[in-house]
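A protein chain is absent from this complex, but the other protein chains hold their places.
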Amino acid sequence: MIRYILRRILFLIPVIVGVAFCVFTLLYFTPGDPARMILGDMATEEAIQNFREAEGLNSPFFVQFGNYIYRAVTKGDIGRSYMTKRPVMNEIMQAFPATLKLSFFAILISIVIGIPCGILSAIKQYSIFDTVIMILAMVGLSMPVFWLGLLMIILFSVHLGWLPSSGFDTFSAMILPSLALAAQSISMVTRMTRSSMLEVVNADYIRTARSKGQKESVVILRHALYNALIPVVTLCGLQFGQLLSGAILTESIFAIPGVGRIMVEAIKTRDFPMVQGGVLAIAIVFSVVNLAVDVLYAFIDPRIKAQYK
Amino acid sequence: MDNINKITRNEKLLEINNLTIQYETDSGTVHAVENLNLNLGYGETLGFVGETGAGKTTTALGILRLLPAAVGEIKSGQIMFEGEDLLKKSEAEMRAVRGAKIAMIFQDPMTSLNPVMTVDQQIAEMIKLHKKVSDSEASKLAGDMLELVGIRRERMHDYPHQFSGGMKQRVVIAIALACDPMMLIADEPTTALDVTIQAQVLELMKKLKDTFDTSMILITHDLGIVADICDKVAIMYAGRVVEYAGKRELFTSPTHPYTIGLFNSVPDIDDDIERLNVIPGLMPDPMDLPTGCTFHPRCVHAIPECAERKPETVETSPGHFVACSVLAAKKLEMGGDER
Partner (left out) sequence: MSVKTKTNGASSNRKQRSGLAEVMFRLKKSPLAMFGLGIIALIVFFAIFADVVAPYKFYAQDLDHMFETPSRAHLLGTDEFGRDILSRLIYGARVSLQVGFIAVSIALIAGGTLGAAAGYYGGKTDNIIMRVMDVLLAIPQTLLAIAIAASLGPGLLNLMIAVGISATPRYARIVRSSVLSIRGMEFIEAAHAVGSSDFRIIMKHIIPNSMAPIIVQSTLGVASAILNAAGLSFIGLGIQPPNPEWGAMLSGGRQYIRDYPHLTLYPGLTIMTTILALNFLGDGLRDALDPKQRR
């Protein structure tokens, strides 16, 4: 088991290096001279050349990449913001907790609402309940999160005045953004749970359980559910990634001080190291979450667990 | 086959009278089972023979009332078990019957076991449903059952995927027999297994059948298995029983044209033939069954009456019943007295 976990962690490293490579490449090929960006328009040609030498900006591509990795790993330095001139890493670390909190609440809501709805939908397949839930899920999937957020602001903040439309410090401030972000996720989880349940419910071993004279409620809850939820766990891991990127848009709308908002600002001001830094950070978190899901999977599915005993 | 239940000796464990089961699908109604009559005596093993699609599994599921709820419906008939009509029981009463009085073994052992529960848990579940025992006691009994089917007790906490196909089927048998049911329905229990394993599992079933004195309906399409383990045989075609007899009688004098066709199609290793004997034609589409006798389109002996009327059941010798209009007509010619 430990071996499995260690192996997965080991595999993670080349993936992260790969992501860093993509990020770095994108940064490298973006038009604009980093030296000029950081030093400003007033800088002399000499100052710029010195800066370029000092930062190694004249070296070949792979040398620069090597430096990038080296600096990132040893000093946590992934560049400087063109705007604030401060290290990207600091800005991100400061902003990350808000993003994580938002995504975390969103996934929690998705699970708490999505799974029961999916189960009920599957059990009552073809009923009115099922149809309504499925249509709602479709609508939830189809609504752009930035629009839903704006709608919620119009309704709950402007017209009803119940909930605040910005900030993230109080509980009431967290409600709207978490819900807006979670809408798509709730739909995905509901649909996945439903289809997984339907598949499981038609399996032979469910028939076996019934033929033992087992009560239907126990058949569903004990036999079907556990099997059906296994793929949903994986889905939640993937959804977290969606939520992280969705958070970018949500933070922008609700003025939440997270990584997303920093990135949107950075896009507007062409502060590319910041943008790419945000991408790298989110990608790393996403990979770690997926790793955790894989490990969890191995614990809950005995077929996988046995492979790695 | 209408009179077999009245003529033969009474005190049957199971009597099915005029059972009709249909499936509703988008493309039409599937007539899976039509006016089926069947019975099983105490301690008997009945071979229920027919091709794929004849309606054997549907009948079995019908007995336990486990048809897929949305599509399968028992339209009419009676299923008398120990003198009571199962079709009139409530769901709660049926649950008390399933597993405790009638147990079933399904065809594919690979998918019949819950992949995330250990085998002892699955056997123990059966035990705890019908017997008032503690968890530890149930676990111990589960271990006993495993040993009975030839699996080492130490393996009780293993998961199904850790067993081979044959061993999985043994676990399935262990579950089925855990509460000592009066009747076991085995739906092609060895079809999905290798030939060598088939023999082992059959041997096990024979041994257990005697140990527990269980009556059994063995669904199969393999006449060899029938010869090995069954006392009586019912041949099923397109939703009906077309011939019913004791094993010896059936093998020595198969009468219905379909049965004869079945026996003829088994190749003899000593025969030097160029082509296999087949029954010409195909089994009919259950949504579009032939009128009259369902076999008439493929039957060499068919007379015009065969397309018009459902065939009557004729008792050609004591306990040997055949559903055939041609035979019925011949009997009338001969004066209509039973031999």
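A few comments on the model shown:
As written, the chains take the letters A and B, and residue 1 is the first residue of each chain.
Here is the rule we use: contacts are C-beta pairs under 8 Å (C-beta built on N, C-alpha and C of every residue); 3 or more make two chains touch, one makes a residue touch a chain.
What you see is a predicted model; the values in this text were computed from it and never measured.
From the options A:T30, A:Q49, A:S127 or A:S172, the residue with contact to the unseen chain in the full assembly is A:T30. Residue-wise, the contact with the chain that is not shown comes from A:I248, picked out of A:M89, A:I248, A:I262 or A:A298.
Within chain A, the residues in touch with the undisplayed chain are 14-16, 18-19, 21-23, 26-27, 29-31, 135, 138-139, 141-147, 150-151, 153-154, 158, 241-242, 244-246, 248-249, 252-253, 263-264, 267-268, 272, 275-276, 279, 282-283, 286-287, 290.
Here is the rule we use: only the chains that are shown with their structure count from here on.
For this pair, chain A with chain B, the centres built from the Cα atoms lie 54 Å apart. Those residues of chain A lying in contact with chain B across their complex are 125-126, 203-205, 207-215, 223, 226-227, 230, 301-303, 306.
Only residues 64, 66, 70, 94-100, 103-104, 106, 108, 111-117, 125-126, 129-130, 159, 161-162, 172, 175 of chain B touch chain A when the two sit together in their complex.
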